[in-house]
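Complex shown without one protein chain; remaining protein chains in place.
Going in written order, the chains are labelled A and B, and every chain counts its residues from 1.
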Amino acid sequence: MSLKSYIVTRALLTIPTVLLLVTIVFLIVRVLPGDPALLHFGKQVNPAALASVKRALGLDVPIYVQYYNYMVGLIHGNLGIAFSNEQPVAPQIISAFPATLELTLGSMMVAVLVGVVLGVRSSRRYGSLEDTVIRTFGVVIYSIPVFFLGLILIAIFAIGFHILPSGGRISTVVPMGGTFFGVHIQTGLYTIDSLLAGNLGEFVDSIKHLILPCTALGLYISAVFLRITRSNMLEALGQEYVTAARARGLKERSVLYGYGLRNGLLPVLTIMGLEFAGLLGGAVLTETTFAWNGIGSYIYNSIINRDYIAIQGAVVFFGVIVAVVSLVVDVLYAYLDPRVRY
Amino acid sequence: MKEERKSRVRPAINFFFTLPRFGTGGKMVVIGLAIVAFLLAMTALAPYMEPHDPTALNVGPHDLPPSWSYPMGTNRLGQDILSRMIAGGSTMMEVAGLSVLICFLVGVPLGLLAGYSRRMIDSPLSLLMDSLYAFPGLVLAIAIAAVLGRGVVNLSIAIAVVYIPTYFRVVRSQVLTLKELPFVEAVKVEGGRTWNILFRQIFPNVLPSIAVIASINVADSVITEAGLTYLGLGVNAAAADWGFDIYYGYQSLLSGAWWTVLFPGLMVVLLAGGFTFIGEGLSEVLNPRLRR
Partner (left out) sequence: MALLEVRDVAVSYKTLKGELKAVQGVSFDLQEQETLGIVGESGCGKSTLGLALLNLMPPLGKVTRGKIVLDGKDVLTLDKEELRRVRGKVVAMIFQDPMTSLNPVKKIGDHFAEAIRAHDPQVSEEQALKKAGEILGQLGLSADRLSDYPHQLSGGMKQRIMIGLALALNPKLLIADEPTTSLDVVIEAQILDLLRQLKGTLKLSMILITHNLGVVAEVADKIAIMYGGEIFELADTKTIFRKPLNPYTKLLLKLVPNVASESTSLEWIPGSPPDLSLPMAGCKFAARCPSAFDRCRAEAPRLQEVEPGHMVSCHLYDGGGDR
């Protein structure tokens, strides 16, 4: 089948997957031992107050009605009302998302630059000293918990040398975004927003705030990428078609890129996609260490507060993201690897 | 029978002694084992090694930088950090060890079953594991820990649930490959029964992969446990614990007392690193890289 039909088929498959996920989440939250509302408020709550809250949150109706309301709500992008602050969940998540997105993009850049590049280098020099050094580096980095790495970075750069901030996303006002062809845009991504407003000071400030958390998270993930890249590249470079290509007198550069990387990095791509999706679900440890108000912080707080509706909303959101990212990764993979489509 | 067992132990012991000759991989395993052994011994012998009582308050002045009397300094509560480092690993090791055990006891049999059985059993299992696997690990662990509450066992279960799918997947895919191999056919032809085949033929061949996964997994469990403790979901606030110390140390860090955070963190890195070395080394050693 051609690429187009593959895309269509794969996209259609996403829908039932998401439906299934959404239903499972709904069931789990309500199947938990005890009443979700009761668990949240604790046993000492006044029954009358509890009843009125339940009514307000739509929890006093039979379960199948709840399910219906839930599904209808989802189609309209309504994720329910949170227990803890009685505000709609969806807007809270949407407003927390850009922070996580910025962090994710920055960290992925670092992770790929460090992990993939070193992994390729290491595989080309199999058995050499450089290979051993890089692998040891990978092992050590892998063993450092991300929050510890974050704290060390804070200690050195924020507290020790005072050149970078120790947390938060910006020291000044929140960038308001700017106009683009007459339309006012505020993405929530402080870097983009400050550029749109033409405010270089804000831009530099937001970058400064991004450096430490992205480095910490990025390095942490790079260890995984390094190991996977190295092992996949070793396998690709050991394949007979590489030897055959060299035997034909192809330039080493062509062999490395066209025969080595093209084949070796393909599986790494899938992992990268999954990692990206996972990061979008919120890097709790990094966000709490750097006082970063993203999805991670939101989820963490919801769990601690036993705010099950908020958790439910966040999980649904995350599930949809993973489904979409998986779709994109699969399509990309199909584009790059002809074996999948024909 | 006894002869057979004896003849399996000797080669196993010899294996360890020949490891250094196995190139970089072997050396990594040895280094890793040495680190882990050292830390285990240190934790076990803690009561005899610590210069001060790790839980006693005000042993010395607060937030003192490293000095001769307190080589690693003191923390906010006036506790000697060195003593807390020596004694602080026990919870982490218990939790990591227990969670790996749970993973092994649950993930491996399920993987064997799924890989070997027909789709009826395989599909739902795989589906369940895949959806579990898709969750961001830490979030899942936090959620379970929050629901189950404190305690070594609960924490271990929380961490185990996150990693069971990994064991499951690896074992399952290995079984899928292995069961097509001729030697399994041969046993079947001789009338071997399913359980027999699974345990005596397939399982031993899956063990090397499990060993690699398990080593890396212990490292991951250590790091996850540290993370959970850091977030306040740890076990026992009173006892000495590396994770808790990092958590407490955060406050002191902002006022410049870097040693309150550095040393506990280094201990975690050392423990996780030891296991990672073992895992990396094992994957090199057990992988037939000699193409000829």
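In this text, contacts are C-beta pairs under 8 Å (C-beta built on N, C-alpha and C of every residue); 3 or more make two chains touch, one makes a residue touch a chain.
Here the structure is a predicted model, which is why all the values come from computation and not from measurement.
S.K.: With respect to the chain omitted from the figure, which of A:4, A:162 or A:248 is a touching residue?
M.R.: Of the listed residues, the one touching the omitted chain is A:248.
S.K.: Quick one: which of A:239, A:270 or A:293 touches the chain that's been left out?
M.R.: Residue touching the chain left out of view: A:239.
S.K.: Footprint of the hidden chain on chain A, which residues?
M.R.: Chain A touches the chain not shown through residues 126-127, 238-241, 243-252, 254, 258-259, 262-263, 266, 336-339, 342.
Convention: only the chains that are shown with their structure count from here on.
S.K.: Can you check how far apart chain A and chain B are, centre to centre, with Cα atoms defining each centre and the answer in Å?
M.R.: Averaging C-alpha atoms per chain gives centres 25 Å apart.
S.K.: Looking at the complex, which residues from chain A come into contact with chain B?
M.R.: Per the touch definition, chain A meets chain B at residues 21, 24, 32, 127, 131-132, 135, 138-140, 142-148, 151-152, 154-155, 159-160, 166, 227, 234, 238, 278, 281-282, 284-285, 288, 299-300, 303-304, 306, 311, 318-319, 322.
S.K.: In their complex, what parts of chain B are in touch with chain A?
M.R.: 23-24, 28, 131, 134-139, 142-143, 146-147, 219, 223, 226-227, 230-231, 246, 249-250, 253-254, 256, 258, 261-262, 265, 268-270, 272-273, 276-277, 280, 289, 291
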